[in-house]
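Note that one protein chain of the assembly has been removed; the remaining protein chains are unaltered in position.
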Amino acid sequence: MTQSHTKISQYPPGDFAIWIFIYAELLVFGIFFLSYAFARSQNVELFNESQLNLNRISGAINTLILITSSYFVVRAVAAIRENKSLLCARWLLAAIVLASAFIGIKLFEFISIYSEGISLSTNDFYMFYLSMTFFHFMHVIMGMVILIAVMLKAKQGGYSNEDHTGVETGASYWHMVDLVWIILFPLVYVMR
Amino acid sequence: MSEKFTKSMARNIFYGGSAFFFLFFIALTFDTTAKLPERDHRENITEQVVLGKKVWEDNNCIGCHTLLGEGAYFAPELGNVYKRFGNSKEAIIGFIKSRPVDGIPGRRSMPQFNLTDEELDGIAEFLKWSSEINTANWPPNIQG
Amino acid sequence: MQYKSQAVAKPYFIAAIALFVGQIVFGAILGLQYVMGDFLFPEIPFNVARMVHTNLLIVWLLFGFMGAAYYMVPEETETELYSPKLALILFWVFLAAGVLTIVGYLAVPYATLAEITGNDLLPTMGREFLEQPTITKIGIVIVALGLLFNISMTALKGRKTAIIMVMILGLWGLAIFFLFSFYNPENLVLDKIFWWWVVHLWVEGVWELIMGSILAFVLIKMTGVDREIIEKWLYVIIAMALISGIIGTGHHYFWIGTPEYWQWWGSIFSAIEPIPFFMMVIFAFNMVNKRKRDHPNKAAMLWAMGTPVVAFLGAGVWGFMHTLAPVNYYTHGTQITAAHGHLAFYGAYVMIVLAIISYAMPLLRGRAAANSKKSQVVEMWSFWLMTVAMIFITLFLTGAGILQVWLQRINENPMGFMEVQDKIAIFYWMREVAGIIFLIGLILYVVSFFVGGDEEEASS
Partner (left out) sequence: MDKTTTTKSNLRPCTWVWLTLMVLTLAVLTVGQMGLGGVTIVALLLVSTLVKTHIVADYFMGLKQGRLLWRMIIIVYLWIIVSMIGLAYWLGIS
């Protein structure tokens, strides 16, 4: 037990391979955020004006959804650590349901923007808004796929309190998706 | 206790990540091709332009020149040569026609390709059309 | 050599080296034409010589990859090749197609070649690196499919290691993306967009899988480090390579008529493209430090260690230098690109093929584990001569490029292209000297195969 304990503290939760991926993804998102901020400083008026056109309410709702979903995943990890596979699967299911709500709201946002005739080429602000939110959107889908896979395995009792690296791996990725959105929302929707 | 850094997870990330980013690339390409008509002025691709591109390829012009910055770096950029030659097709045709068969002693020279008048007109039309593509303001100046 | 059918790799490697020599000879001719414009004119004009130079490069690297595949697949899958005969037939087909194409380039004007090979029926010729007659392209596809059939069938009946799966995936990708070379729309912009699907997705995509798998194979063999560890890192590295490299294609979509957002997408993703190369350096040196045996083939080790280092320099550092859109605006289509292209290709692909040849050839020739000390010393000399010469070629071309950008693009009174070329001729002369040294290094490399002496036994 002590040996496994030192192993735990050696690496962050989950499979270390996912962490290499997480750091790389954060790097990409980070460059995107900074590109946005510095491009904005060249053209503050355009960015401020276009920003007003965004639906802040749906953005905020999505933030709440994602945070809560992340919290549910935390509960799922806690459940499997107590060897409660079914409970873990249920928390994961709740997180997945919220994630699909995020997808739905985001799609609604994209459609309404698209119906205004706005695209990547409209102006720099929309280029960033669409690039970053769509890139993040794809990550939510990817995260959902991972969570679904983990949930199915958990349901079949594939994890235990001894061996649940898979759950932690999926959870770590999902928290990353959440973390990125927590920066993205105030940056793109609110800050002016 | 299982390994904390497993090959199977690394493999999943490779396959999943690659597929993910390739899909994304396809999505962006899709958007690009949808936007292209506004930028490449394809309505101006006449029969002459099509012939010109063929002549361009059949004589391997890209083996010395760049076109929109891509190709060999031995001879001048031709994406904007129409403008550099004073918006003149005749100047382009005249230049190509007048290349000496045996070259210029000690200097780089374009070969004499013995093109027909129709082909010459085609290549000039092709270069004219190329100069009208929206290239985000590239090259920085007329020298290419 | 553990499996009899591995022997088919030998002709592939020999052909690769022979064509490599041809490539460098034409490189030297090109270098001279840069400073003596009328050299060999009009017999071999620059465009023809360049076409021979670049096409030979592609063909001999493909020979190298194929040879590597035939060598690695039986050993990795622990079973004889599905059909050694097919491999030999394909060798002769590919060699004939390659040689005939090169002869065609040199014997008749390109336009005549286009005419007699029926380019009017399905025009695919006359685009950079894809100059081959359509019929040659079809030949390449057939050879690639034959190879894929052969090694896939072998892998199916044998052990499926990560290394071999990655290699097969890379070769499949190579074949599939090559199909875009048959798409040649009348619209130049579309043509260019999908031309990069061959060129970029080859060299900054699927070729990296092949390179990674060869490197991993050589490292396992030479260091004796646990396969699990090496394969794990292989996956992580190629994952990073594709994650950055696929959308990194965008750095070619800055100025060819594509929408402006590519300037951001291309810059951001290609900015992280050096990371996999950096990881590769760390990985290779780590594995050597953890080595469980000292392999007697020091020369192969040198190539295997040199590959990630020079690839990182050429592809990573020199690539990053001009990949950001605001920089590329000025450097696009100048000698800077040529500098990057030379070092990247040499580091990533030339060196990895030479590494596997260096490792496999002694075994293919029935020697104990490595060539004699004397032979290895000559080979290591060739390593240093070629590598240092290539670094100098890169530095001189970079110098030429910086001056060119300054005089032609940034200056308030920009000079014309040809005028600038005269001003930077001194760099081209120095490049040519470095090129000759590279050629000497290459000759030495060939010589090393004929140096005798007592062979090195494998130590445990």
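The chains carry the letters A, B and C, assigned in the order they are written, with residues numbered from 1 in each.
Heads up, the rule we're going with is that a contact is a pair of C-beta atoms (placed from the backbone, for glycine too) under 8 Å apart; a residue touches a chain by one contact, two chains touch by 3 or more.
Note that the structure is a prediction, hence the values are computed from the model and not measured.
> Just list which of the chains on display the missing one touches.
A
> Any idea which of A:Phe33, A:Phe110 or A:Phe134 touches the chain not displayed?
Reading the full complex, the residue touching the unseen chain is A:Phe33.
> What does the interface between subunit A and the hidden chain look like in terms of residue numbers?
1, 5, 8-13, 19, 23, 26-27, 30, 33-34, 37-38, 40-41, 44, 48, 52, 56-57, 60, 63-64, 67-68, 70-71, 73-75, 77-78, 81-82, 161, 168, 172, 175-176, 178-179, 182-183, 185-187, 189-192
As a working rule, only the chains that are shown with their structure count from here on.
> Classify the chain contact graph as line, ring, star, complete or other.
Its topology is that of a complete graph.
> Mind checking the centre-to-centre distance between subunit B and subunit C? Centres are C-alpha means, answer in whole Å.
Chain centres of subunit B and subunit C, defined by C-alpha means, are spaced 23 Å apart.
> Just the number, please: Cα centre separation of subunit A and subunit B in whole Å.
Measuring from centre to centre gives 40 Å for this pair.
> Do you know which subunit C residues sit against two or more other chains?
Residues 232, 235-236, 239, 243, 259-260, 265.
> Identify all positions of subunit A at which a residue touches two or more other chains, and write them in rising order.
Within subunit A, the residues that touch at least two other chains are 17, 20-21, 120-121.
> Show which residues of subunit A lie in contact with subunit B when the two form their complex.
Interface residues on subunit A, with respect to subunit B: 3-4, 7, 10-11, 15-18, 20-21, 119-121, 135, 138, 142, 162-163, 165, 169.
> Which residues of subunit C touch subunit B in their complex?
Residues 33-34, 36-38, 41-42, 45-48, 50-51, 110-111, 114-115, 119, 123, 125-128, 131, 162, 184, 186-193, 228, 231-233, 235-236, 238-239, 242-243, 246-247, 249-250, 252-260, 262-263, 265, 329-330, 332-335, 337-338, 408-410, 414-418, 421 of subunit C touch subunit B in their complex.
> Quick one: which bits of subunit A touch subunit C in the complex? Just the residue numbers, please.
17, 20-21, 24, 27-28, 31-32, 35, 120-121, 127-128, 131
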